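All protein chains but one are shown in place.
Take a look at chain A:
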Amino acid sequence: MGGYSYDELGAIFAMQGFSGISLFSVLLLMALGLAIIFGQMGVINMAHGEFMAVGAYTTYLLSSLTETYFPAFLPYYFLFSIAAAFVIAGVMGYLAEYILIRHLYSRPLDTLLATWGLSLIMQQSFRSLFGAREVSPTLPDWLLGAYPATDMIDIPINGLFVLALTGVVTLGVFYLMFKSSWGLQVRATTQNRAMSGAVGINTKKIDRYTFALGCGIAGIAGAAFTTIASTGPTTGSLYIVDTFMVVVFGGAASLFGTIASAFSIAQAQSILEFFISSSMAKVFTLFVLVLILMFKPEGLFASKVRR
């Protein structure tokens, strides 16, 4: 790290740290959905990235609709598009569970293949509907620009917004999973399906809504994603492996672990990117993760639940 003064290093860490926060937010939103689906239901959803893309394309679609028909509405549409992304991705997740996943619960490796097939179909649908080119929505003015914290450090506003959104969604998921009676039913089903059924929980319905919720959160991740990068048909597949690493590294059934691992992975990746090339930063991060997982296969924060 020769050649940089301490001040400069501090500024570099702060700036890269903030750019890492955008990555952290998207990874966390993706991983929250996946942690619910994978951790609670044991389903490996390889199409999760495509549900994120559904959210991103929804935002894009709403943005172009607003621009054409209600230009005055442009500053506010983004908030609605987040909700729309959640609902549309959630409904698609609901259908996917109903048509596909529910037949495969006893064969986790096969859900992996079936959802990979689903992701191929969804990718090609995006390409047919929106074209192969990357698209991005017109962002409202209040999302653009940067807030100058010191003369060396600029904090992009979209990063702050996405961070706040992530915070809200994370709190919502916490509330839903650990405070509401619905969350209690989900956790009961995870721990003992037969017993939950015996006490009157409709476990099939719980499965369907859990899966839909996970996909809906991926949709929100997609809406957030549009503020930091443009969306193409294969955008989702670029993030799926990283997201799985976040979930596995954090400990599949632990939401707190998911947050911690999303943060450490995003920050390691982002800060390393400044010093070595971004591809080597990725290699290094993933390699360290695999090494750690070899010594601690259950992840950072394993659930203490007996299986």
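Heads up, the rule we're going with is that contacts are C-beta pairs under 8 Å (C-beta built on N, C-alpha and C of every residue); 3 or more make two chains touch, one makes a residue touch a chain; residues count from 1.
Following the convention adopted for this analysis, contacts and distances are computed from a predicted model.
A.B. asks: Select, from "Transglutaminase family protein", "histidine kinase", "Arsenosugar biosynthesis-associated peroxidase-like protein" or "Urea ABC transporter permease subunit UrtC", the UniProt-recorded name of the complex's unshown chain.
C.D. replies: "Urea ABC transporter permease subunit UrtC"
A.B. asks: In the whole complex, not just what's shown, which of A:M15, A:L29, A:A114 or A:V186 touches the removed chain?
C.D. replies: A:A114
A.B. asks: Which one touches the absent chain: A:M15, A:L29, A:V248 or A:A266?
C.D. replies: Touches the omitted chain: A:V248.
A.B. asks: Which parts of chain A are in contact with the chain that was left out?
C.D. replies: Considering the whole complex, chain A reaches the absent chain at 42, 44, 100, 103-104, 107-110, 112-114, 116-121, 123-124, 127-128, 237, 241, 244-245, 248, 277, 279-280, 282-283, 286-287, 289-290, 293-295, 297.
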